[in-house]
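Of the protein chains in this complex, all but one are displayed in their positions.
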Amino acid sequence: MTDFSEILQIVGLSILVSGTSTLIGSVVGVPLGVLVALRKFRGRNFVRTVAFTFYGFPPVLAGLLVFLILSRGGPLGFLGFLFTPIGMILAQSVIVMPIVMGITISAMMTVEKRLHDTSLALGANERQWRTTALHDARVGVFTAVMVGFGRAISEVGTVLIVGGNIRGQTRVLTTAIVLEISQAHYLEATIFGIILFVIAFAVFAFLQRLQAKGVV
Amino acid sequence: MSAAPLSLEGIHKSFGTKPVLRGLDAEVQAGEIFSIVGPSGAGKTTALRLLDLLDSPDAGRITFHGKSYPIRSPESLAQRRRMVLVMQNPTVFRATAFENVAYGLWLRGVPDAELRGRVFAGLDFVGLLEAAKESAEKLSGGEQQRIAFARAAVLNPEILLLDEFTANLDPFNVRLLEQSILRYRHETGCTVVIVTHNLFQAKRLADRVALLLDGRFVEVAPAADFFEHPVRPETRAFLSGEMAY
Partner (left out) sequence: MTALRRPREPLPWPSFVTVWRVAFVLAALLILAGMAVSIDLQPRSFIVLATTTSARDSGLLDYLIPYFQSDTGIGVRYTAVGTGQALDLGSRGDADVVLVHAPSAELAFMAAGQGLCRSPVMMNQFVVVGPNQSDPAGILGLTNATIAFERIRTTHALFISRGDNSGTNIIEKTIWSWVGYTPSTTNDTWYKESGQGMAATLDIASQLVAYTLSDDGTFLVHSANLDLRIDVQHDPALRNFYSVIPVNPSVHPSIFVAGALRFAKWLTSERGQSLIGNYTAGGVRPFQPDGQDLCP
């Protein structure tokens, strides 16, 4: 049904879309999580609750939301991002961001108050302390990023709605699996599933290697 | 500089409705080791946090060479960077011993080449040069506290504040740290404030001793006078161990 070069293209697009959205979601979600965890402000608990709610947000709903925004009739329709990888990246970023933010908040909450005093006593200002706290909680924050990527590469709701599962354009591993199942091609679906597993495994192994070496 | 490097004038501090400090007055002289002793819960740690500008008093003034700084102001940060507080339980960052000692220097923007020299000198000072690349969390409690001392010492502070810094440590590390402090004061001439409930430690290290009791300094005297000829009955009771705490 699907030849090798097409499989490669699907795999490449999956990694590109999920990787980029994880990057975007982390670059936004981690600093936000750090601020929410370390700054005391009115409504902080509310923000935390919202972040954790989005954590359990069904991807199809996020997909619908982004679809309505990117559709020609929607506010960003003029960009023409619907049914493009860019649209899929935006949609997945919306899913990844709250996950990364929520887990980052949890990780930062475990940093002890004593460390705050130590840091200030050694001469840190607030910005330097935030960096220090982030550094101390880096294993937890790194986990947040990995969970975000895992969610992105395995979810099907948003990429199907926003991407449209267009062959050669927006078909990724998960939508390919859904398509093969809908056509009762269970063998092909299983092969795609195994590829997905292998990619996730390779990415996590690589990231954990980085972590073990102390790069991050 | 005429005014004392550090002085307290009528310091009050309460947590909720519970008063902890009820009028502290003292002047710490340049280059001396000033020891605050007293039973647990007397407010020693609270006083030290106020001195390090981590917290502000409800009433009274803390002055450095005659100047006081409202906390969280840029000037207070600058003053905070002229002194260091080492806390009771060893607290290290999740990083190598080297990075822990480098921390304060990073905050102050010390150039890399100079930083390396100072960090290694600091590690050497506390006898942990070989542990430079080891993860600080994996070191023993005593070694962690020596890291914490080196981390403070490399900053060349004008005032060193030590809060029960040898509590719960083994005799070997206690001795090593005490010797480090005496040597450090000798080499740099920095002012040291030590909070301890260990009278022997105060006797070994301090030039002057203050007894903190119920939120006030009951007696402030040179170490020899404090231990040999205490004036106040409370001091005598405390020294003889009659005070239950």
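Each chain carries a letter (A and B) given by its place in the written order, and its residues are counted from 1.
Just so we're on the same page, contacts are C-beta pairs under 8 Å (C-beta built on N, C-alpha and C of every residue); 3 or more make two chains touch, one makes a residue touch a chain.
Keep in mind it's a predicted model, so treat the numbers as computed, not measured.
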For the chain not depicted, the shown chains it touches: A, B
Given A:L23, A:V47 or A:I199, the one touching the chain that is not displayed: A:L23
Contact with the hidden chain (one of A:T53, A:T110 or A:Q169): A:Q169
For subunit A, residues in touch with the removed chain: 20, 23-24, 26-27, 71-73, 77-86, 89, 124-125, 127-128, 131-132, 135, 138, 164-169, 181-185, 215-216
Residue ranges of subunit B at the interface with the undisplayed chain: 74, 95, 99, 103, 106-109
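Here, only the chains that are shown with their structure count from here on.
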Approximate Å spacing (C-alpha centroids) for the pair subunit A, subunit B: 46
Subunit A residues touching subunit B - in the complex, by the definition given at the top: 112, 114-115, 117-125, 128, 132, 135-136, 138-139
Subunit B to subunit A touching residues, read off their complex: 49, 52, 54, 77, 80-81, 84-87, 89, 91, 93-95, 103-104, 107-108, 148, 151-152, 155, 161
